[in-house]
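Of the protein chains in this complex, one is absent; all others appear in place.
A, B, C, D and E label the chains in the order they appear, each numbered from 1.
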Amino acid sequence: MRILVANANTTVAITELCADAARAAASPGVEVVAATPRFGPAVISSRAENVIAGHALLELLAEHAGQVDAVVLAVSHDTALEAARQVMPCPVVGMTEAACFAACMLATRFGLVTLGGVETYRELIGRHGLSSRLAGLEGIAATPQDALRDAHGTAALLEAAIARLVAQGAEAVVLGGAALAGMAGRLRAPVPLLDGMACGVRLAEALAGLGAARPRAGSLAPVEGRATTGLGPALAALLEGAKA
Amino acid sequence: MRILVANANTTVAITELCADAARAAASPGVEVVAATPRFGPAVISSRAENVIAGHALLELLAEHAGQVDAVVLAVSHDTALEAARQVMPCPVVGMTEAACFAACMLATRFGLVTLGGVETYRELIGRHGLSSRLAGLEGIAATPQDALRDAHGTAALLEAAIARLVAQGAEAVVLGGAALAGMAGRLRAPVPLLDGMACGVRLAEALAGLGAARPRAGSLAPVEGRATTGLGPALAALLEGAKA
Amino acid sequence: MRILVANANTTVAITELCADAARAAASPGVEVVAATPRFGPAVISSRAENVIAGHALLELLAEHAGQVDAVVLAVSHDTALEAARQVMPCPVVGMTEAACFAACMLATRFGLVTLGGVETYRELIGRHGLSSRLAGLEGIAATPQDALRDAHGTAALLEAAIARLVAQGAEAVVLGGAALAGMAGRLRAPVPLLDGMACGVRLAEALAGLGAARPRAGSLAPVEGRATTGLGPALAALLEGAKA
Amino acid sequence: MRILVANANTTVAITELCADAARAAASPGVEVVAATPRFGPAVISSRAENVIAGHALLELLAEHAGQVDAVVLAVSHDTALEAARQVMPCPVVGMTEAACFAACMLATRFGLVTLGGVETYRELIGRHGLSSRLAGLEGIAATPQDALRDAHGTAALLEAAIARLVAQGAEAVVLGGAALAGMAGRLRAPVPLLDGMACGVRLAEALAGLGAARPRAGSLAPVEGRATTGLGPALAALLEGAKA
Amino acid sequence: MRILVANANTTVAITELCADAARAAASPGVEVVAATPRFGPAVISSRAENVIAGHALLELLAEHAGQVDAVVLAVSHDTALEAARQVMPCPVVGMTEAACFAACMLATRFGLVTLGGVETYRELIGRHGLSSRLAGLEGIAATPQDALRDAHGTAALLEAAIARLVAQGAEAVVLGGAALAGMAGRLRAPVPLLDGMACGVRLAEALAGLGAARPRAGSLAPVEGRATTGLGPALAALLEGAKA
Partner (left out) sequence: MRILVANANTTVAITELCADAARAAASPGVEVVAATPRFGPAVISSRAENVIAGHALLELLAEHAGQVDAVVLAVSHDTALEAARQVMPCPVVGMTEAACFAACMLATRFGLVTLGGVETYRELIGRHGLSSRLAGLEGIAATPQDALRDAHGTAALLEAAIARLVAQGAEAVVLGGAALAGMAGRLRAPVPLLDGMACGVRLAEALAGLGAARPRAGSLAPVEGRATTGLGPALAALLEGAKA
């Protein structure tokens, strides 16, 4: 089984970090392929960057359509997730989506901790329909750079935030943000911690293993005959031909 | 007052249709400027096209930042609306958003009728927080091309759908879809009909007139120092400099 | 265009305060007419007073039916709003409703700050269907009298409350309460502040400008042949004749 | 125990119908007192009439404050219910509220059938917080006059509507509308039918029997020192003195 | 009228405590019968114990089917409530359910205070459909043993928790937990306090008095011909024969 780990920003180091986390979590025999967009933001930390990255990600995915068994989006905003499902002939899983659904199968309510602001995560969890299972959101005052530079200090901030989430009723905690990939193992917590890449790769395996058919009706059905201007050839072909 | 009508697909005829509807509805003295993206889908009828159009639209808006007093997004999916609010120094209104909020100020519950599938409109209204005010959604079996070719037949289908929405409790009906711009005047209905472009331009005027300050905190605050690759110069500058 | 600013309490000074705020915010050429009920509470600060004021307000509106192009209810509880829409032949906008909808077009989630208790505002925002867009409510420990007497001290309390709302995720803040009309300009805040009268008059202009038809079906359709006892002649006639 | 059955319209025949239904359902030893407002609509069938009736009802209740042990509002819109709770020193129950809560203790989801439009009932059930327990609403094409004139035909329409509600998942059905008081006994149905007056009087007994203290904090706490103009002496005194 | 107070744990002292509270609150002439399961947990303080107790409770109820006019479940988790409604030929009321519904008829939003964790109460109130009327939940750091041993200290903790709930908007407070039965009278609070057993017995009286028919359709309709293994004879007979 080949699983594509698709970053949505242009920073190769983040792609590699995520791919490593995916490889560490994958079942034996699963091949993890990693890819990075050709254009877009270096890091996604605003709504505008996320919109741009959505396009960049679709271009990237189109280049791998038909060559992988499943995709994990290595971007914590689950950028362009539904659109990716529409264009790709294989299952696509978002890393935060995966962690949230895994949390729901381990806990009654869960929390999410991230670096910086939490509002877009609140919206994301609402978009996944899970607002009623969310106990709380905590953003720690640290940047992705801080997390890489001072893993020890970041861990302390994270543990304090996790404790606040547990006090709010969280019985599992999702680590939100690609920069936290692999951090779960360093943290002490009284509840399960869910890493997006680990959950993403395991749930992608599960969906690929189920062999579910692709939808032929509804808003995720493959498109055909769509005319476009100025796109990369792979994405343009996918929208035009719908052979996948 | 200058208001930008920004299409999100590359079809100039749709841009013009929307701009005409906006001009017809605007207050005296309002100048309507219209613009069309340089790349992306010819028409947006799928999730993937909508994601691509989001990027194209941000590129387009960036080229007008600082030159207009308000923006109306001439795309019925309110594509990239929140991101547009983040990058632009003036108010930005989505055409469906505007019609829905206007409906809420005229009716207790409203319906929406569109061409084709309704699921993405259901999600959109949920994203605007208005699910509890939605009485129903109806999609008629007609394409934008049909609507342009056979306005009479399309009007009959729309009137039947409006009647079904009224039976479900709708006290106002939103016409969803840029292809229906200007159609409201041709339809007989027992409840107010809301045209996205008309509502968009009037509410954009209202917001511009209020002169509300731009947010300096939260997820819509302007960004600064964001590094990007491969974007158009205006959008790259906006993300880098945040002078607007 | 003539817009009626209709107070729902009997204190003429509050009517004038609201009318002044409306005039300051109105577009050029808009005439603001103000009116005060003949009976009811001097100030509305309880549920019972709000119910009484609803009747008083309908009596007042009936006297202006057909003579104005739109109505702004100058009462922060949006008292009798839906009933006013039913009896009046023109658009009717509530001041808090208007500020909340304006906030939704400028921000993803908003907060509300008021003098005193917040529970009835929580209910009001739920009635408008906007609970999911509400980040928080803050009531400061000050009366309308305090606000008039000590604008400086009140401003300090308001700014602190706004800061708490921003911390809860508010990206815009509604100033709730007629006594805060005109206060927005005195406050420093990192997010847009929405004044009910300013928003009300601008959105009333927008709705009047749209020229939407009056509903002839549903719960807001005009009534006819309703028999009543002991009402003022204008309201009784409106319920009996439904000519408007 | 004395229970006040307070009509909100001015039609004494409806007051009597409701009082009879209340007496038939009351526990032995309970005295039912009935009262009718001095002004307002003859019948409440619109939003405006309901607002006016709210004021009329508060005037009426004020005249009985301190003289009864509980109040049942004999108006199916639960008109001015929260305001009535604020001014009265005893429990106040709405007839539809009571039927809905009783339905919730007998069934998992319930339906409501009424004469005419259903939208205001949908709102009412939302206001009571019970939307998630509502299986459906059905309005039959009959007026209160029809119901009185042709009880047999009305019963057939009601039974058909109840069957539709059961098919939607209703496991109990509320009969909405004072004109249906006493009708439950004439109907055959596979699920329990809840009569508002019967439920209202029994739940009012229960609340009075519990002897719960009156709230001294929050939005239902009694008011004091409220100045008013043009009200009846009892209501004015209640708002001014808050001795109750 | 005979009302069964059915404990769901095996501790007879708790059964007696609850029965005493029920007797103190019951109307004159009501006979309270108390019963204790033969197996299961001594005290229910976990999800697993609650599941086991559900079975034990159904065995107990089956032994009283046809011999009582109503049932109050003397277990604050409203254990097996809907299943009890299905098997019993008379009304069944849960003690927390009863207190919450009573609170809704006295207040706009209510709070709940209990000993220990609050998450299962949050779920329970959601199951009753009342989440939107819940102002908050507070768990005090005391066990049922503490409450019995040190009523004075427990009362102080409860009063502090009630004050916090009032600050969150609670206008009535439910005392959750059988160990708090009878505690309401010892507490000073600015809002009504609702005791589950008192509310349960009064609402059970009301429902029994209404004489509502048993559902013959839907998920609460009595079953017939169900084959089982290893159950007590009364419950097995009820599932097999459905004569009740």
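Just so it is clear, a contact is a pair of C-beta atoms (placed from the backbone, for glycine too) under 8 Å apart; a residue touches a chain by one contact, two chains touch by 3 or more.
Because the structure is predicted, anything quoted here is derived from the model rather than measured.
Q: When the whole complex is taken into account, which chains on show are touched by the absent chain?
A: Across all of the complex, the chain we cannot see touches A, B, D, E.
Q: Quick one: which of A:G129, A:G153 or A:P233 touches the chain that's been left out?
A: Checking the options A:G129, A:G153 or A:P233, the one contacting the hidden chain is A:G129.
Q: Among A:L137, A:V166 or A:L238, exactly one should touch the missing chain; which is it?
A: Hidden-chain contact among the options goes to A:V166.
Q: Touching the absent chain: which residues on subunit A qualify?
A: Output for subunit A: 25, 27, 82, 85, 91, 93, 97-98, 101-102, 104-108, 128-133, 166, 169-172, 189-194, 198-199, 202-203, 205-207, 209-210, 212-221.
Q: Under the stated touch rule, tell me which residues of subunit E contact the chain that is not displayed.
A: Subunit E touches the chain not shown through residues 10, 38-43, 45-52, 54-56, 58, 80, 82-83, 85-87, 117, 119-120, 127, 218-220, 223, 226-231, 235, 238-239.
Q: Which subunit B residues touch the hidden chain?
A: Subunit B touches the missing chain through residues 118-119, 122-123, 126.
Everything below uses one rule, namely that only the chains that are shown with their structure count from here on.
Q: Roughly how far is subunit D from subunit E, going centre to centre by Cα mean, in whole Å?
A: Their C-alpha centroids are separated by 27 Å.
Q: Between subunit C and subunit E, what distance separates the C-alpha centroids? Give it in angstrom.
A: From the centre of subunit C to the centre of subunit E is 44 Å.
Q: Scan subunit B for residues touching two or more other chains and write them down.
A: 82, 85, 108, 132, 169, 171, 218-220
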